[in-house]
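Here the complex is missing a single protein chain, while all its other protein chains stay put.
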Amino acid sequence: MLPERKSLVLDEHAAADWIRDGMTIAIGGFINSSHPMALVRQIIRRGIKNLTVVGAASGGLDLDLLIAAGCVKRLVTTYMGGEHYCPVAPFFRIAAQRGELDIFECDEGMFYCALRAAAQRLPSTPWKAGIGTSFPEINPEIKQYNDPVSGEPMLAIPAIKPDLAIIYAAHSDAFGNVQHVGTGFGDRAMWRAADKTIAQVERVIPNEEVRKNPLATSLVGVDAVVRAPYGSHPFAAPGYYIEDGEHIREYVDAGNAYAKKGDRGPIEAYLEKYILKPKTHEEYLETIGIRRLVALHEY
Amino acid sequence: MLPERKSLVLDEHAAADWIRDGMTIAIGGFINSSHPMALVRQIIRRGIKNLTVVGAASGGLDLDLLIAAGCVKRLVTTYMGGEHYCPVAPFFRIAAQRGELDIFECDEGMFYCALRAAAQRLPSTPWKAGIGTSFPEINPEIKQYNDPVSGEPMLAIPAIKPDLAIIYAAHSDAFGNVQHVGTGFGDRAMWRAADKTIAQVERVIPNEEVRKNPLATSLVGVDAVVRAPYGSHPFAAPGYYIEDGEHIREYVDAGNAYAKKGDRGPIEAYLEKYILKPKTHEEYLETIGIRRLVALHEY
Amino acid sequence: MTGTTTLAKDFTIKELLATFVSRQVRDGERVAVGAGLHVPRAGILLAHLTRCPNVRLYVVMTFTNLTKEPRMEPFYTVYDYRPAKWAEGYIIHDDFQEDPRIVSDTFVVGGLQIDKFGNSNLIGVGKDYKHLDFRGPGAVGTLSMAHYVDRYYLFVQSHDKRILVDKCDFISTVGWGQGGSDGRKKLGIPGNGPVYCMTPLCIMDFDETTKHMRLKSVHPGVTVQQVVDNTGFALIIPKDVPVTEGPTEEELRTLRERIDIEGMLRK
Partner (left out) sequence: MTGTTTLAKDFTIKELLATFVSRQVRDGERVAVGAGLHVPRAGILLAHLTRCPNVRLYVVMTFTNLTKEPRMEPFYTVYDYRPAKWAEGYIIHDDFQEDPRIVSDTFVVGGLQIDKFGNSNLIGVGKDYKHLDFRGPGAVGTLSMAHYVDRYYLFVQSHDKRILVDKCDFISTVGWGQGGSDGRKKLGIPGNGPVYCMTPLCIMDFDETTKHMRLKSVHPGVTVQQVVDNTGFALIIPKDVPVTEGPTEEELRTLRERIDIEGMLRK
């Protein structure tokens, strides 16, 4: 008898076991939307260090939180802010100003060049935009050269290959067929570039439901699936909930206390209350409270 | 008062006016499926010459027909055959053997490199596969060079920019929002690379229907839309009809008469009967006959 | 500027700027509606609803046409999913890199610093990249978009000497480089540099020969001296400096009743 097809569903602890000190991790989503926060909080809870964190393009406060918690050594992103919540991410700003963070400085075009090169198994891909800017100077990994066909000046953007991509999506079946609601931002590019991908999802749906609309399958086969309802909180989840502005402001206030007054008290309290004390995603949700969560409906 | 949004629907004659001698034309679809045949037949009917024809990757008998009719000067494609109907396209084979056709020799990876370079407004994009093969020798436009980051040998595939892409899709609204049934093969890559795109469709659908499923919109805005039911005949149309094997065999037989015996009689008869005598797509469909057409259901 | 051409009397500087933005849009183009900046967003929508029914609006990674929408629901961010209800089609974010022209024919770029040749800086302020005085958010997609679009515009929300500087500490998006009408050609990049720089005080353009920034018009109530005093480089001042033209009554009505319902531009 042929054995049954294997489920790829893991719990958040088993999935977090895949993440180790010093790895290159791509984190999906876009600014204040669609980040795999249950896994991001596990990274912090476990005290994982020296990560190279890739993206998203554009990044957001999810990455800032990892910087605040001391997990990040190197950062590949094009934007670090929270739109109207804060123009520049606070812990990022201070760490960058002090030269404590190794930044692969790029814009969105270059960011996807680097991921595409990794997916295509090429050492670099060319990009034209950026000539005449400071990028080749502040990012010496980007090399200017002359195109072999036309002779004109070009920039070679080196491949950046994540060991692991962790992305957030609305749905997946147990076999890793992921269906985003909405466009999925740049999550496909991360999935293609990374050695392995874990999708954290709002709901695990039957394979039959995936087959009803194969066009909606955005990632045709990830390596593991983690179910975490409200798992992008405090950020938005297309089709499910909007961002929790009040919570984001609480975080930004803690960030500003540090950035403007050097006071780490509020962020330590934030980390303790929301990340270290709750040991699981369910405990985190209890800390936030169901009343708050259900108020974050999409419309 | 704000004027109404403009319809982009053209009839086949007005659309064919966009195609001129000497242009670079990309033709969508894949082998025996999804070619904009109403427009291809217009090209032949009008005696348009010296075209550079791009694709599809992989190409098919649609391109062979254009070669048979003397419209093609240069060909960019990776495969010229009809699968089980014929291993090598007959007019292509003879023209290539005689050196009468200028061929941009490439494989599918390189083909999309060339289209992507055009879309990205880059002079070339790199590809690794092909080193150690005959491609750089039989296609001197492909240049070997050393990657500026790693120093390893690479191939630079030059941009190929179509003046016009003509593609076949199931549906479009009047404003050029095209929805393929199925994957659309490489039509997106052509659309991105080309200066302008005409979509020949089975049905023009209301904008409201497009908005019901925006995820299905494969080409977000082409420049013109031509309605031609059964317009991929004799080739297949995903969701509508399978290919007309009998008709394809009739064409292949005409091709073999030429390729094997040098007899152009059968192809001249084919061209006269199916392309030159009918002046419109409707007249072509009458020649084929409704009985035959309705028999080509998908299942 | 169809229909009523009677100029409105009572409007804010933000409404004036939105009107100026709207007049840069051409019908039939693709136009990215940057969500974060209220003024350009309102300006593009104003063009769409008054003059340009065939514009393809890029809104939060979807394409749409909003001419039949009686009122704009608010959308302020580039990640908000709610505007997807209007979508005619999606753009995957990394697709824009497959053909940036698909997203937009025009673009608006801001900056921590903008220099006299229209180069702009979103990276940071300071002399040493490793020890910046102020670290900015980063370039986002500005340099790639500005490179590929047909034309782009500079926009700042405050007109002062910290922002309008002689020379940017870092350049994230190249304007006219080191100046001259061939300033971009010399770098080996396409010729489509910044067209205007819009501020709360004035509109500036670039001298045709030197590509040095030049005063084009001052907003109602603003003096040329005020502009000069708040600009960190020697701006070219033509003999005649007109007052920036405001909205027509129809434009102002469309802006207030269909686009800026919450009055963000009236604050």
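Per-chain numbering from 1; labels A, B and C assigned in written order.
Here is the rule we use: a residue touches a chain if its C-beta (ideal position, glycine included) is under 8 Å from a C-beta of that chain, and two chains touch if they have at least 3 such contacts.
This is a predicted model, so every value here is computed, not measured.
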{"item": "Interface partners of the hidden chain - shown chains only, full complex considered", "value": "A, B"}
{"item": "Option touching the unshown chain, where B:15, B:31 or B:271 are the choices", "value": "B:31"}
{"item": "Residue of A:47, A:99, A:214 or A:289 in touch with the missing chain, whole complex considered", "value": "A:214"}
{"item": "Residue among A:45, A:93 or A:116 touching the omitted chain", "value": "A:116"}
{"item": "Absent chain, residues of chain A that touch it", "value": "1-6, 116, 119-121, 173, 175, 177, 192-193, 207, 210-211, 214-215, 217, 219-221"}
{"item": "Residues of chain B in contact with the chain not shown", "value": "30-34, 57-59, 77-81, 83-84, 87-89, 92-94, 96-99, 105-110, 112-113, 115-116, 127-135, 138, 152-153, 181-186, 188-189, 236, 238-239, 242, 298-299"}
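Just so we're on the same page, only the chains that are shown with their structure count from here on.
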{"item": "Distance between the centres, which are taken as Cα means, of chain C and chain A, whole angstrom", "value": "29"}
{"item": "Sites on chain A at which at least two other chains make contact", "value": "127-128, 152"}
{"item": "Contacts with 2+ other chains: residues of chain C", "value": "62, 84, 90-91, 97, 100, 148"}
